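A single protein chain has been omitted; all remaining protein chains appear in their positions.
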Amino acid sequence: MQKVNDFKWKKGMTVSELVEGYTSIGFQSVEISKSADIILKMKKSGAKTFLTFTANMVTSGLRGFFSQIIKYRIPDVIVTAVGSIEEDIMKSMGEDFMLGQQKPDDIELYEKGMNRVGNLFIKNESYEKFEDKITFMLKKLYEKKKVWAVSEMIHEFGLMLNDEDSILYQASRNNIPIFCPAITDGALGFHLFMFQSEHPDFNVDVVKDFSNSLFSVTHDDKKGLIAVGGGVSKHYALLSCLLNGGIDYAVYITMSKSESGSLSGATTDEAKSWGKIKDDSDASTVVGEATVVFPLIMIKVLETLENEGLLK
Amino acid sequence: MQKVNDFKWKKGMTVSELVEGYTSIGFQSVEISKSADIILKMKKSGAKTFLTFTANMVTSGLRGFFSQIIKYRIPDVIVTAVGSIEEDIMKSMGEDFMLGQQKPDDIELYEKGMNRVGNLFIKNESYEKFEDKITFMLKKLYEKKKVWAVSEMIHEFGLMLNDEDSILYQASRNNIPIFCPAITDGALGFHLFMFQSEHPDFNVDVVKDFSNSLFSVTHDDKKGLIAVGGGVSKHYALLSCLLNGGIDYAVYITMSKSESGSLSGATTDEAKSWGKIKDDSDASTVVGEATVVFPLIMIKVLETLENEGLLK
Amino acid sequence: MQKVNDFKWKKGMTVSELVEGYTSIGFQSVEISKSADIILKMKKSGAKTFLTFTANMVTSGLRGFFSQIIKYRIPDVIVTAVGSIEEDIMKSMGEDFMLGQQKPDDIELYEKGMNRVGNLFIKNESYEKFEDKITFMLKKLYEKKKVWAVSEMIHEFGLMLNDEDSILYQASRNNIPIFCPAITDGALGFHLFMFQSEHPDFNVDVVKDFSNSLFSVTHDDKKGLIAVGGGVSKHYALLSCLLNGGIDYAVYITMSKSESGSLSGATTDEAKSWGKIKDDSDASTVVGEATVVFPLIMIKVLETLENEGLLK
Partner (left out) sequence: MQKVNDFKWKKGMTVSELVEGYTSIGFQSVEISKSADIILKMKKSGAKTFLTFTANMVTSGLRGFFSQIIKYRIPDVIVTAVGSIEEDIMKSMGEDFMLGQQKPDDIELYEKGMNRVGNLFIKNESYEKFEDKITFMLKKLYEKKKVWAVSEMIHEFGLMLNDEDSILYQASRNNIPIFCPAITDGALGFHLFMFQSEHPDFNVDVVKDFSNSLFSVTHDDKKGLIAVGGGVSKHYALLSCLLNGGIDYAVYITMSKSESGSLSGATTDEAKSWGKIKDDSDASTVVGEATVVFPLIMIKVLETLENEGLLK
């Protein structure tokens, strides 16, 4: 067992130095430094790396950080919610999201045409602009073919964007697939339905995309998972890995409680029983809010890879 | 404002009496009695009622209670995760799920072929039997037509079951649609993919099902939502209601925290800003674990409806 | 391992029947039925039973329920916070506490002279009336002797009250000591200070009360702990038991997370490492809000004892 050491601040302390300090502080801070170590092992071992995140990450200012991580090809496969697709496109069109109080007057917000996600706000207007854009993009896709697997559709969206801070843009340019198992669970679902009403032979193939996800890795690959939040995205990545023999490295970031049997709160321990995480895997669960925790972990990873000449 | 009253036990106290006592105790107990009142208003006003729940509810012993509630036609529309479909079918085949400790040895469980969800366990064997059953059922469907909207497919599954305690059985017999926006996010996804491999013209239409969900209620209907847990199921129901003018009554049960901006932890307050819940709606959020909280709320509802001759 | 059973509602269902149903539902509901079983074992084995609770329980309508449990002599020793003493006395003077929304306008409340505890409210006026009462009671005590151990002082307070629903009243009449390790951490602290200013030889002896607590049980006694919430009260009870060889039976009710290393969130597992709970003990931790959970557990206990003729 390791000793607990007295942590001390030094002037000009870097994020890397702080995360190194976390190593011997205890509680959740030590899980952060452990998570950085596991992701470094993941990358150095050449493991195929799944990154999953919930849509509120894209609502937040971490959207640019995710696109940066994708640009550096940290993930090989991405799974996310449809809200991420919608909001990344809005932001790439220059729409501003706003930041306010945690507990504002929600009825007033509604009357002002503001939609709240925690302490972040999206204007109705941004949804309206999204409608025009997505309809245009669907037309372009329809010209090519009628039935699209979800990840192929998202790949085309990314190619049509022109914003270096966009998650879709970076994923498409770096040939990293984005899976989105519940593609109709958002405004996009409505626009797909409207488009299909006018073009009855247009369709989205989720079963085909299951095989795309399944074959995005092989049984022989080492596999890693970085799950930011829970939900369908995390579960879908676990499933692809399970059907390919399980995961070797896993890092979970969650605010949920494991006591309710929810997947969001399930730790890397529970995943072992599913064969989802191999019994000899390196795994950590950080209980904390992702906008705070994820940059801490990933900056340590990026700095280390950069210092070792491994960041391309 | 209401007074806090000293709660007292009386011999033979019923659940209804306890929930009435909760009315003047405070904290979360008062949210439980308020939730029962809102659901009663929902039903008496003739509101179209959405019931959403996560798959772990079906893993638990509440599965029979959900089927009972459906039998009494409390919900008009159901939205759930694919795990619910899979596990309801397993249970209707007589497969037993087991109950153990909260923090068992997960590697040992894996070696024994047991999969853990919180303190509940599912045998690998149950998944194998499910495979045979679902393949048989998909063949039957394929004989009828090639492309299936998700809720239509689930309706057919329900008709092929023969278990009064089954959620699918009761929903199908009572013509209550079950939506499942992420239909491929589970073992069923794999079986659909295998079936499509052999029958390339077989497909699942999620865009079509979006319109089924959208048209399951109208703008003129009063609308209610009972959301047990969060995730895609809750969001999808909110979306259908939003596109039809918003919700009139809402009850959320959650263990998640609202501070992370996650949908699972979002309260009925946040939903107001989305126009998801109408500004004059009756809404409550209970912070608690659903296997404890949901029976308390619903037994009070059932007893009251029964006493007033409204339970059919 | 036990099987998960389909739970079903029956008309007129009692709380006892619900808690029996919880036995095979899973997640936190099974912890509730297990907790009732452990408390029954505690009482039937003749274990000395510690009951600890936080002050917000007395703010809530559970205050009458706690006094009822004390009347039936379920606990042998009580440990609580000073707020419990203050608010129990206010209520016994007929002061009403109010119940409102979870997230009201706190500045408006302040201007109205209302103090908020979650969704419960206490008037400034109630504190003013408390001041008169406590000053009167301290004078009476001072006439008897100058230096008081905390639990002896609280015992005298209880004897001066005349309210069957009072916790102090029932504890004093049934000779059940109430310990309060942080006696100055509230309005009472201020009144003790004012009284001492005028009567410099008046004092409160917390070190003496430590020995009262220590000798409230013996090494040979079987010992049980029912901890409603965390904090100093829970810790102090654990300490008394630890110094007497550890605990045999323990039930914890908490909403806190164990991941932060806080005592409030510490489970009965962690307590084993402290020898606080003996390694062969029967222990359960329920994650849930106490106003919901505690009545469920205790009603099952009371009904069972009543049915077996063990409730006196």
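By written order: A, B and C. Residues from 1 in each chain.
Basically, contacts are C-beta pairs under 8 Å (C-beta built on N, C-alpha and C of every residue); 3 or more make two chains touch, one makes a residue touch a chain.
Worth saying up front: this structure is predicted, and the values here are computed from it rather than measured.
Just so you know, the chain we are not showing touches A, B, C across the whole complex.
Checked against the hidden chain, the listed residues A:Pro75, A:Gly118 or A:Gly231 yield one contact partner: A:Gly118.
Residue A:Leu62 is the one among A:Met42, A:Leu62 or A:Val206 that touches the chain not shown. Counting the whole complex, the residues of subunit B in touch with the unshown chain are 26-28, 103, 257, 259-261, 287.
Those residues of subunit A that touch the chain absent from the view are 1-9, 11-15, 17-18, 21-22, 24-32, 56, 59-65, 67-68, 91, 96-100, 102-103, 118-121, 165, 255, 269, 287-293, 295-296, 298-299, 302-303, 306.
Although one chain is hidden here, its contacts on subunit C can still be listed: residues 54-56, 59-60, 81, 102-104, 106-107, 109-110, 114-121, 181-186, 189-190, 192-193, 196-197, 202-211, 214, 229-232, 235-236, 239, 243, 255-266, 269-275, 279, 289-290.
The working rule: only the chains that are shown with their structure count from here on.
Subunit C has its Cα centroid 44 Å from the Cα centroid of subunit A. Counting partner chains per residue, subunit C has residues 26-28, 103, 287 touching two or more of them.
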